[in-house]
Each structure stands twice: as C-alpha cells, then as structure tokens.
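Here the complex is missing a single protein chain, while all its other protein chains stay put.
To keep things simple, chains are lettered A and B as they appear, and every chain counts its residues starting from 1.
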Amino acid sequence: MDKNEILSVIEGMLFLSGDEGLTIKQISSVLKLSKKEATQYVDELIQIENDKTIKGFELVNFGGVYKFATLAKHHEYYQRMIEQSENTLSNAALETLAIIAYNQPVTRVRIEEIRGVGCDAMIRKLAAKALIKEVGREDTPGKPILYGVTDEFMDAFSLTSLDELPELKEMKEDFDQEDIFNTKYTEE
Amino acid sequence: MDKNEILSVIEGMLFLSGDEGLTIKQISSVLKLSKKEATQYVDELIQIENDKTIKGFELVNFGGVYKFATLAKHHEYYQRMIEQSENTLSNAALETLAIIAYNQPVTRVRIEEIRGVGCDAMIRKLAAKALIKEVGREDTPGKPILYGVTDEFMDAFSLTSLDELPELKEMKEDFDQEDIFNTKYTEE
Partner (left out) sequence: MAYEVVLEDFQGPLDLLLHLIKEKEMDLETLEVSVITDQYLAYIDQMDAQQLETMSEYLVMAAQLIEMKSKMLLPAQKVELEDDYQEDPREQLIKRLIEYKKYKDVLDEFKEKYEQRQYIHTKAPAFMDEYVIDTTEMIPDNLEVYDLIRAMQKMFQRKALLAPLESKIARVEISIDERSDQIRQYFRIHKNQRVKLEDLFEEPTKIFFVITFLSVLVLVNKNELVIEQDGNFEDIYLKERV
C-alpha cells in the first residue's frame, strides 16, 4: 500500500470515528503500523487537511484523540442548520422519542444509557413541545423523574395505540433464512 | 462570502450531518441560496472531493440525500474498526422489496398476487427495518394500505433515483398473438 493509500485509509477511519475520534494506538493497530509510523502519517495528514482550499473541517488532536472538527468561523451556519431543522424533528429528537415510547416509563439516565449520549437538552425540548411528560418518580435513590409519551405524541404520529409500533425484536432482527421460514407462511 | 467559503461550509454541514445527510433544500436554506445555485455548488463539491489525492471518503447522493461515505476499496480496514453487523437480506425480502420498488404505491394483496405467497409478516418486517413505509390508502373497498420504498431503501441499495433500478424485461401479455410464444424460458 503506498503512502497516499495509507493516508486515505487514515482519513476514512477518522471520518468514521466521528465525535469519538481515534488514538494513535487504534490507528496503528488497524493499519499494522508502529506507533511512530502512525504518528508520522497522522502529522502529515493534519498538514494536508490544513492546506486544503475547501476546508469545512480540519484534523485536530484533543489530548491524544484525533478527530475531524468543523471550523469555529463557520459556527453560525451550523447553528442555523440545526435551527432550520426545527420545523421537522431532528434524528436525535426522534431517536429519543422512540426510546421513550418503547421503554416508558423511563428515566433520563436510562435514555442516555441507550442513546449513548447526554439527553438533557433534548428532553427539555421534547417536553416543551408536549411530546413527552413526567409520569412519576422512580422509587430509587434520588427519586429520578420518569418520562412517558403524551396524547400529543400519539396524535403527531397518528397512532391509536403504541402497539402499532413495530416490535423491537422485528427492528433488530436480521433477515436470516431461519426466521423467514418461521414467519413467511404463517399468515392470518 | 466567496465560492470557496460556500463550498467549505457545505462540506462542513455534510460532515456534521453524517449518515442523516442533507438535501438540496436544506443546504439552500441554510446558505440562503436558490436551489439551482445550491445544486451547482454541491455538484462542484462532488467533483472536488472526487479529485482529491488523499481520499478516505467521497460525496454520494442516495435518493436526493447527500452524504459522505467511505470508499468500497478500503472496506477491509474499516471492518477492523467497526462491528460488521452482517446485513443480509433474504431472497424473500429482496423479492418483496423489488416488487414494491417497481410497483409503488402498491397494496399487500397485489404483492401477494405477484409473489404467489402471503407477505404479511414480511411487510411488517420490512417496515420495521424502515425499508418500506405506508404511503397512503387505496381508494377501493376496505381502503387497503399502500406501501412504498423509503429514503433508507434508496441508501441501502445505493440508488440516487428509482430510475437506476435494473430494467424489467417487458414481455407482451397478449397471448392471442403468435410472436409471444417465441420467448423461451432459459437460464440467463
């Protein structure tokens, strides 16, 4: 593999890792390079990304974690991008709603566990839209608030019952042969 | 804002949006451009990303949604860093999806007619996978649900538009005519 290919793969890896970013250790292990080599390649990549004419994001190093990050000077556009999506619900909002619908009554901590990201702002936003509401307190230390979906939620998604949502099992399952046999011919 | 800045912001927006991607409409509204201008910029950006020497990802268009995606040829490296949730579609699933894609909007009964088997469970499953969705009701007795394919479908099959589906070989259905009988059922 020539140098440009290695740099391309590193670029792709960093792209895929998104917010999480990658360490030199991870890069070197995927590409089977020494840490020293990996560091040299990453340094070179930083230079290349930095020199681009069209630059929507750059390669940064936060405490040994490398990741792509957008430029501060374009912040207002990204802000606007989020705002623009307010007349629809963002994917993050929909995801949070779906988790609440499937798990209600559910605490914020549990939602965050499932999503893998903090949801504080999101929950406030959804509550402001009356799509979710507090439905009680969990009987555990700290008495955390339990959330559930509202009639407005049912209305917004034209649901008469939460049973109309596909089963979680169906959403996760693969289309493996085995399963097809069990379901295909069992009709009403 | 000069052209390079606009292209940079679009690049940054696409990066942030990840697999959700962006439509021309979203890009044009954030940058306060006409749709035509936005399309030109995006086309230009596709070209620029395509011409990069170091290329870990490129700009793709699946069903009118633009997003960055890594290159197929580097797949083996990314496989080492992501869990390959072996996504396979069974033949039954593919068959059902194909019939829906070519005939949408289409009712379950019609799909079953073509396939010659019941499809209730399969349709529920494809809907749970977000590959198809209800797109309305047919104006016939019983108001049966009409199904169509989704953005997720377009992405799953790397389609920019449904025109890219393989062409169905039309056979004349008029059996009173002699020439029909010339076509032989042979293996391709």
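Note that in this section a residue touches a chain if its C-beta (ideal position, glycine included) is under 8 Å from a C-beta of that chain, and two chains touch if they have at least 3 such contacts.
Since the structure is predicted, the reported quantities are computational estimates derived from the model, not experimental observations.
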Which residue, B:64, B:118 or B:144, contacts the hidden chain when the whole complex is considered? B:118
If the missing chain were put back, which residues of subunit B would it touch? 15-21, 60, 67-72, 75, 78, 81-83, 85, 87, 89, 91-92, 94-95, 97-99, 102, 113-118, 127-130, 133-134, 150-152, 155-159, 165-171, 173, 175, 180-181, 183-188
Need a quick check: the contact residues on subunit A for the chain that isn't drawn. 15-23, 25-26, 63-65, 70, 78-79, 82-83, 86-92, 94-95, 97-99, 101-102, 114-119, 121-122, 124-125, 128-131, 152, 156-159, 164-166, 171-172, 177, 181, 185-187
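Criterion: only the chains that are shown with their structure count from here on.
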Contacting residues of subunit B [partner subunit A, same complex]: 4, 7-18, 20, 26, 29-31, 45, 48, 53-57, 68, 70-71, 74, 77-78, 80-82, 86-90, 92-93, 117-122, 124-125, 127-129
